[in-house]
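One structure is given below, encoded as structure tokens.
A single protein chain has been omitted from the complex, and every remaining protein chain is retained in its original position.
The first chain written gets the first letter, and so on, giving A and B; residue counts start at 1 in each chain.
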Amino acid sequence: MRKRSLGLWMTALAAYAFLYVPLIIVVVYSFNNSRLNAEWVGFTFDWYRQLAEDENMLTAAGNSLLIGISASLVSTVLGTMAGVAMYRYRQRLLPVLVLAPIAIPEILMGVSLLIFFVLLNLTLGLVSVALAHIAFCIGFVAIVVRARLAGMDEALTEAARDCGASPLQAFRYITLPLIMPGVIAGALMAFTLSIDDFVITFFTAGAGTVTLPLQIYSMIKIAVTPEVNAVSTLLMLLTLMLIVIASKLSPNLLRSD
Amino acid sequence: MSVAPIGHRIGRWLVSGPPLLYLVVFFAAPTLIMVLASFRTPGEFGGLAPLIDESGKLDLNVEAYTRFLTEPIYFEIFLKSVWYALVTTLICLLLAYPLAVLIAKSPKKYRDLLLLLVILPFWSNFLIRIYAWMIILGPNAALARAVNSVLGWWGAEPVPLLFSSFAVLVCLVYVHLPFMVLPLYANLEKHDQALLDAAQDLGANAWHRFWRITFPLSLPGVYAGAALVFIPALGIFAIPDILGGPNDSLIGNLIKQQFLETRDWPFGSVLSIVLTLAALALAGFAAWVGRRNGGFGGPERA
Partner (left out) sequence: MALLEIQGVTRRFGDFTAVDNVGLAIEAGEFFTLLGPSGCGKTTLLRMIAGFDPADGGRILLNGEDLAGKPPEARPVRTVFQSYALFPHMTVEGNVAFPLRMAKTPEREIAPKIAAALEDVRLVGFGKRMPQELSGGQKQRVAIARALVTHPTVLLLDEPLAALDAKLREEMQIELIDLQKEVGITFIYVTHDQTEALALSRRIAVMNQGRVEQMDAPSNIYNFPRTRFVADFIGHCNLLSGPVIANVRGVVTLDVKGLGPVDVATGSKIARGSSGSIALRPEKIRIEAPSSTPPNHHYRGTVAELLYMGDVTVYKVATQNGTRVEALRANSESGRAQFFDVGDVVEMSWPVDAGHFIAE
């Protein structure tokens, strides 16, 4: 028994190491005083300083923020509606349309939206990227909201109606406050997904528009410098924060996807 | 619930209408347009040729499909992609299973933390995770030097770790591992310890308890995890693009190439459709097998 659990622990430890060592290396080398990500030479903040002066990077960060905020706002509203609709009413088409963007390979959505936007003569850029991000974020928000609703006592809405509330009042005063943590968690998740998205953005951004992941991609492809480590470290810190907050708000958030 | 049928119906449309409309416009319509595009002729300067040609005829054909089926190079790449995705799924399963068992068996208060630790890397940027392996496998990094010095002792030629199939597979496994752990854990957590105690009481040793009880009951989780890993792994293009060598181009890279370089939209659409159908077919198969095997009082039903 003891031997077996020791083996299990070793395997698990190895698995956790496999998951974390790469990310730790990225962080550590962001403070390394060497252009090569090969050996520890000495501590420096130079790469962060360089990052702060990198015009392209700042533009990309600004774009990502703009897209992230607008996409998460819109998708939170639409996703909450979808979650409520899927929980409350019998729906045929909506669940398929909500879940399909999550279930199919990302690249399909990227290329189909590319064709769509070009045929519509919509100039690829911030707007097209945000529209695309909203489309795949709706599903994630809807899942979180629906899970939150499913965890709610059905009798509460009935009790509200029984106490004299109209359906709208019951939603406004009872349902909405109770699913709020789920809605906020969904919004944070949508923001994180948008900030992080590479594949769909890659196809829908066009030539002139750069987001953080696109900027990181071109830097990796052309010339690797620890500046990438620095921006990666900051980005990881941001998403880590958002996700920890989101999972505090909606404890089953991380399991439901 | 149909107390006030009319108000009910209006409410229903007010709530479901906007998200439905958005997804019809920005998901269903683009997908259908792409399916249509796969039957059209590529334009002279990329994109699509006019739907109605000069002679006034509707220009729809299956040339792009014929091309995929007749030029073996494309089918080979497709098969290679399926192979990579399958290998990734298998390795993920082997790594994830002990981890999921351990988390499911650990004291309740640690479970959420251990699970969170599995999921967190998934929430760090996809490209950063690829980039991390670029560093680790880089020619000047400690790992490559160690491997090659061992090979040197044996008198073998040094091998590059980066820009190789090895790098692609390692990263594919790395990126998709959490998708396998989650459903496995969700399944294993529900297992009733009493079943194992009963089996032990009836004389089953540790191996038999695992192979005859735990594993069959966990099959729905295995199939779910396999689908969650296989689908994204099949469509990946960034990993081979960044970490792979010249021979590691997968179907995702081919699609990217059709849309952004050669600008042959019909053929790119065909490849995307084939990819999606293959992914969904396998996921559907997994779900079907999972349901069949989970049918007799599996823990999902408990």
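Throughout what follows, contacts are C-beta pairs under 8 Å (C-beta built on N, C-alpha and C of every residue); 3 or more make two chains touch, one makes a residue touch a chain.
On a predicted model such as this, the values are computed, not experimentally measured, just so you know.
Screening A:Ala155, A:Ala207 or A:Ile222 against the full complex identifies A:Ala155 as the residue touching the chain left out.
Contact with the chain not shown here comes from a single listed residue; of A:Leu8, A:Leu126 or A:Leu178, that residue is A:Leu178. In the full complex, subunit A touches the omitted chain through residues 153, 155-156, 158-167, 169, 173-174, 177-178.
Everything below uses one rule, namely that only the chains that are shown with their structure count from here on.
Residue ranges of subunit B in contact with subunit A, taken from their complex: 7, 11-12, 15-16, 18-20, 22-24, 26-31, 33-34, 37, 47-48, 95-96, 98-99, 101-103, 105, 112, 115-121, 123-136, 138, 140-142, 174, 177-178, 182, 186, 206, 231-232, 234-235, 237-238, 241-242, 252, 255-256, 259-260, 265, 268-269, 272, 275-276, 279-280, 283.
Within the complex formed with subunit B, the residues of subunit A that make contact are 4, 8-9, 11-12, 15-16, 18-23, 25-26, 29, 36-39, 77-79, 81-82, 84-86, 88-89, 91, 93-94, 97-98, 100-101, 103-109, 111-116, 118-119, 131-132, 134-135, 138, 142, 167, 192, 196, 198-199, 202-203, 212-213, 216-217, 220-221, 224, 228-229, 232, 235-236, 239-240, 243, 247, 251, 254-255.
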